[in-house]
Structure formats: C-alpha cells, structure tokens
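Data first, discussion second: the structure below is written as structure tokens.
Left out: one protein chain. Kept in place: all the others.
The letters A and B name the chains in turn, as written, and every chain counts its residues from 1.
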Amino acid sequence: MAGSHSDPLAHPEVQQGGALRYIAGFISTVLLMGAALIVTMRHDLAYQSFVELVGGLAFLALLSQAALFYGLDISRAQIWKSVSLILTVPLFIITVGLTVWMFQSLDQRTMVMPSSAAAATQPTLLQ
Amino acid sequence: MQLQAPGPWSLLFGRLTLDQIPYTNPILQVTFAVAALIGLAVIGVVLYYKKVGYLWREWLTTVDHKKIGVMYIIVGLVMLFRGFADGLLIRTQQVLANGPHAAGFLGAQHGFLPPFHFDQVYSAHGTIMILFAATPILTGFQNIVVPLQIGARDMAFPYMNAVSLWLTTAAAALVMISLFVGDFSQAGWVGLIPLTELPFSPGTGVDYWMWAIQISSVGTTLNAINMIVTIVDMRAPGMTWFRMPVFSWTTLSTNIIGLTAFPVLGVALALLGADRYLGTHFFTAGMGGNLMLYTNLFWIWGHPEVYFLILPTFGVLSEVIPTFSEKPIFGYVTMVAATFAIAGISWLVWLHHFFTMGSGPDINGFFSVATMLVGIPTGVKVFNWMFTLYRGRITYTVPMLWAMFGLFLLLIGGLTGMMLALPAINYTVHDSVFVIAHFHCMVLMVVCAGFAGVTYWFPKLFGFKLDESWGKAFFWTFAIGTITVFTAMFALGFEGETRRLEWTFNTAWKPMLVIEEVGMVLYVISLALFAMMLVVSIKNRNRERLGADPWGTSRTLEWLTPTPIPFYNFAVTPQVNTRDELAWRRKHELANAKPDAYEEIHMPSNSGLPVILGACAGIFGFAMIWRIWWLAALGLLGIVAIVIFRSFDKNAGYHLQPNEVEAMERNLAIGSITSEQPDRSHHSIHAEAH
Partner (left out) sequence: MAHEAAPTANTRLFRPGYAGHNQISARTLGFWLYMLSDALLFTALFASYAVLDTPMNAAGGPIASQIVNPIEGFWQTIAILGSVTAYSLSTVSMKNGKRGGTALGIIASIVLAVVFLAFGIHDLTALAAQGDGMDRSGYLSAYFVLILTHAIHMGIGILWMLVMLVQIPRYGFNEMVVARMLNLRMFWQFQATVWVCVYVYVYMIGA
C-alpha cells in the first residue's frame, strides 16, 4: 500500500517505449497486410492454401505487434503479461476451432444444402 | 429494426403500465407482504438506532475487502433463501400435481401453480442459485480471505472491488424486482432458444433475466481482474508461489476462468439482446439464424462456470480439513496441479451439455473423453483430502462436518457425472431429473463448502464462534434432507421423469415425489435451525471473546491478525518463512510475536461513488427491460460520468501514523474496541499531496 514516490516516468513500461520500434512495427504490419492484400486480389490460389497463406501473414503481423508495439518479453516488468497472453491464446484457438469443427459436422448432418445454393458461392470456413 | 415490442408503449414509461404489477396473484401478495415487512423492519431498526450514518460510512461506502466480502455473503444468503423458496414451490407443485386427477387450486388446473407461473419459478431458481447465491457467497470468501492469506493490506484495486459488489447487488435487485413488476423469464436458467426470442417471449421476463445476468457478469469480471492482480502482485515478502495456501491457489484458478469465460456469456446474451431489441437474426429459426449457436456460446461459458463455482469450494475444503486434522495438506503440489488441470480441461468439455445436438460420433467422442479426463485431477484431490485425514488428530467441529458431507456429495455427483459423460447414457437420460440430481449433488457440495466456510471464518471476522450444538442440528437436518430429496430424484430419473414438469402426469412417480417433499420439509426445518444458530450465537457473543486464532489449529496467515481484524489487516507486513506459516510459528512458539516498531500505513479513502454507480447500472437495466429509452440513456450517461469524474479525483488515500497504529493494536489485544475505521470523511488529516 505504500505509495511510491519515485518519478512515474522512470517506470520501466514508460522507459521501454521507443520511436524506432513503433515505426518498425507500423511498417512491418503494413507490409505484411499489403502482401496479404496482393495474395487476395490475385485470386490464383486454391481456397485451402489461400487461407493458410493469408492466415500465416496475419500471424506474423500479430507477432510483430506483440514484440514491437506491446513490447512483450520475459523481463520483470512484462513477464505476467506474456504469461497471461500465452495462457489465453489456446482459449482463442479452442473456442473458434472447436466451434467451427462442431458446426461443420452439424451442418453436414442436418442442414442439407440445396445444390444450387452451394454451387453458386465460394467456400467459407464451415465448408 | 424492431425497437418496439408488441403491446402498448409510451415515451415516458416505456412498456411499463399499472397492470404489469401482478397485485391480484395471491402467492405474490403474500410474498410482497413478507418482503415489505422485512424491508420495513430493517429500515425501522436502522432508523431507531440512528444507524443511517454508520451504515453509509462503515458499509455502503467502504472499500475494505473484508466488509465488501461480508456484504457479498449477505447478498448471497438472501438470494439463497429466495432460490430455496423457489425450489420449495417447484417440489410442492410436483407432488400436488401428480396424475390426471390431481386437484387444482388458485386457478391452476393441477396443483397451485399454472404453467405460466411455474416456468418462471424454475427459471428463477436456477438463475438465482448459480449466479446470485453461489457466486456472491464464494466471491465474498475470496474477498475476505485471500488478501489476509497472502499477507496484503487490501485488494489491488479497493475502489473497483466496491464497484464489483454494487454491480452484483444491482443485478440481484433486478431479479427481485421482477417478482413484483412484470414477470421473470420462463425459458429456464439457460435461456432455451428460440423460446427466448421476442415472438415467443414477448413479455419482459427474458429481458429481466438477460440484463440481470449481464450486469452481474460485468461485476464478476472486474472482481476476477482484481483477484488475479492481488495474488500476482501483493503477496507478502517470502510468500513464494509454492508457499501460497491452497485456497489462494484455487481463487487464482477460478478467477482465471471467470475472467475468460464471462465475456463469452456476455456475447451470447448480447446477441440475444440484439435479436430482441434490434431485430437481428443470430438465433432466429428463419432468416439465416442458427439456434445451436446460442446453445454453443452459452455452454462455452456454462461449463467453465461450473468449475468457477466448484474450485473455490475445493479451496475451502483444503483449508478446513488440514486445520481439523492437525496435519499439513497431503500432496500440496499435486493439489495445485490438479486445480489448474481442472481449470484447463473445463474449456474442452462444453459440448457434453448438448450431446443430443447431433454433431456426430467423432465430436461426441472427443468431448466425452475430455469430460472423463476431469475425473483424474478431481480424484487426485479426493485422495489428497483422504490422506490428509489419515492418521490425523481429527476434531468433528461444525465446519469439519460440512466438509465431510461435501466430500460425500462430490463423490456421488462426480460418479454420476462420469456416467453422464458417456454419450450413449447421456442420450438416454438427457433432460431427465437424473441429470438434475447429478448437478444438484455438485452444487450442494458448493453449498456445504459454503457453510463450512461460514462457520470456519466467522470467528475470525466477528470474534465469536457460531453455536456448536445448533450448528450441528442444522447440519444433520440439512444433510439428511439432501440425501432424502436427491436419492428419490435419482430414482425418478430412472423412472423417466423429465425436468421442468409443471404436471407430473405419471402416478407411479407419486411415492418418490412424496419422499422428495419429506426431504424439503427437513430443509425447511434446517433453515429454522440455521436462524436459531445465528440468534443464539449473537445473543451469547460476549460469553467467550476469542483471540487471533480461535480454532487453535489453523495453519495460514489470516489467523495471524488480531480478532476482529483491524481495517489495515497487518500492522507490519509479515515475512513468510514457510508454507503453513502460522502452524510453523505456533510450533516454534512464535505465534504471538509482535513487531518491534510500528510504521506509517497508507490506506485508500472510502467512496460513495461505487454505490451510486451500481444504482445507475440498476436503473439502466430496469429502463432497458421496460424500454424506457430516456431513462436508459440517463443511466448509461450516469455511469460514464462517474467513471470520468472518478478519474479526476486525486483519491490518494490517507496515512495512519505509527502511534495511531500502536494504540489500535494495543486496544485490539485487550479486546476493547471494534475494527471501525476512524472517520476521515471531513478532515483527511494526512492526505497525500501529489
């Protein structure tokens, strides 16, 4: 409870910030998204590999944000943020992944799609 | 867009009209009379003893984690009583409305509750027991005990702690208001879809259910953040992770679940709200909605929620059993590992609540195996408790009896749970009362651990024990009542009774329904004994004033503080040398050691803002339920304004001087003063200037 009387600007999370790092984060994310945009606009990949490639680029973009913008590492100031993030990511994958799996199977078993409707459109994750 | 629901609507009062108040219903007349009498009596006592100021200064505006915890438990006990009354109505209706020739009273065809009313009763029973009774009681314990156990002066965010409490209270108040203004949901505590959609539930019942849960879950999420940061950041020096008491570990794991699971519930209900208020098609039957999406989202939260309830009770057992076995807990590390294994697996099993959805053998198989995996860490825990008892010096105090019975219920509930984990069995007994009996064993285990906790920590907080003989009478009546009701209910499940029956059509069920009702009578008696226990204990409170460690065999840091606990908890932060620090100090005759000198203590100031914020949230919820848009906007604006206003408040707290601390500690040692905080509201003596 003792109020710290030290200079708040000396706090490691303030000192951690750096202009170069943030600009690098901006450039890397924009480049990665640009690359993903080009892949999307060319429309020349099979759906499966397209999703994998774009998903991979997005993963890299998120990683660069984690490292450059959030400044996550295992230092004393940041360790609990890193740990809690690493514990939360599986929940993200479980929630979306198992839901998609569940409904994919459910749709196949219960929602008989009229063939014309299925043929008229391009695939989504559930198909 | 369909911002307007069917029925009359006015700009000033929204959907609220005078005939929404069911003053003609005789059951509600009685309920209202009783509630009004209790309310008037409480207000009368407060006014008669001129305690309004005391109430405001010491309780409503407090940011002290112990008082907030006590208030959580009071809210929880009040709601537990309400939920029990609902349960009594359900059981009585089912036994009266048995068979085609059952008589009807009070306008019902069979029994005394028409379907319209009965459906509300069971929906309220489930919602209240899970979210407004069990959750606040357990949160209360965590609030009281964890900062003490880890040697901290308060929670990491004392102000936010008060905000959590008042949000929960506002939500509980909404549930209570639904008794007398409008109706409650008739779609079960899970919100059976598409029954909760506007065309099928055009009234305000579903809105009450939805907004109450929404507001309380914001409170729970904030509390989870608070607890986790407290445990991570505020442990006393020397309290390494593996010296932390098991209750604090279970609190950590349970709040990780709370933090991550409650937003999913929030989304499920918000999307339902969008369907009801904005005319979207998330869960509608037509127009591209998907009914099972709601069920899926609800149980993504719903299953972790079950462990959110049960893990802290495992923590209570892990404190009570070693204390009254006079042995350290057996297998501490495996206990911690099992706690986190349960928390982790809790995220992988939710489909077992709807095996019958039909997603195919591979998916049902996956979730079945995942569900059975829960049995392993839980088994580890049960064996650890048994080995703790083994060759211990056991004293059967009231908390110990509750813990033992909790263990028994955990075993029954766990084994029937394993049966339900098999999809083949699950298809057969799906939605039968066998399932109800299973999960009631589990939640009654929570209740048992709750009573164990109440009797165990009560003397620490108030300085006198709850009366042992009345406590034992209460325990045995309650335990026998539980066994009577739920043995019969398991049998009824096998006889094919499905859940939520307003009319139990099969006369072959009659004997078991009567046995259940006998059990309910025992519950009613136990409730009276509980009240007697409180009255007798309070009357005799001065017979034996207790010191820091009333049980004499406790093991953890909370028992190191004086009794009653001063608002700053520890005059000087303790240094932790071992796991079970107090047991170690007692063994080496250091338990009464006092610090050489006292020092300045920085404490947070009380604030009236949290209670006002809670009121604004309650008003917002009420206005949204009745679609009084101007009032809803006002409530929301109030919340935003308070948050911003608070950010401009310097709220630096105050400093307690060493001589003041010394005087208080000396007085506490001779038991001459209470733990009341000095009044700093008008003259913040040593207010910190930044």
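Here are a few things to note about the model shown:
The rule is short, and it goes like this: a contact is a pair of C-beta atoms (placed from the backbone, for glycine too) under 8 Å apart; a residue touches a chain by one contact, two chains touch by 3 or more.
The structure presented is a predicted model; accordingly, all values stated were derived computationally and were not measured.
Within the set B:Gly53, B:Pro237, B:Gly552 or B:Gly608, the residue that contacts the chain not displayed is B:Pro237.
Touch with the hidden chain on the side of chain A covers residues 1-4, 8-9, 11, 13-15, 17-19, 22-23, 25-26, 29-30, 33-34, 36-37, 39-41, 50-51, 54-55, 57-58, 61-62, 65, 69-70, 77, 80-81, 84-85, 88, 91-92, 95-96, 99-100, 103, 107, 111, 113, 117-118, 120-122, 124-127. On the side of chain B, touch with the chain left out of the figure occurs at residues 1-2, 153, 156-157, 221, 224-226, 228-229, 232-234, 236-238, 243, 259-264, 266-268, 271, 274-275, 278-282, 284, 286-290, 293, 296-297, 300, 572-575, 577-579, 584-585, 588, 590, 593, 595-597, 599, 640, 644, 647-648, 650, 690.
Following the convention adopted for this analysis, only the chains that are shown with their structure count from here on.
In terms of their C-alpha centroids, the spacing between chain A and chain B amounts to 35 Å. Chain B meets chain A in the complex at residues 153-154, 232, 256, 260, 264, 290, 292-293, 296, 300, 347-348, 351, 357-360, 362-363, 601-604, 652-653, 688. The touching residues of chain A, counted against chain B in their complex, run 1-3, 80, 87-88, 90-91, 94-95, 98-99, 101-103, 105-106, 109-110.
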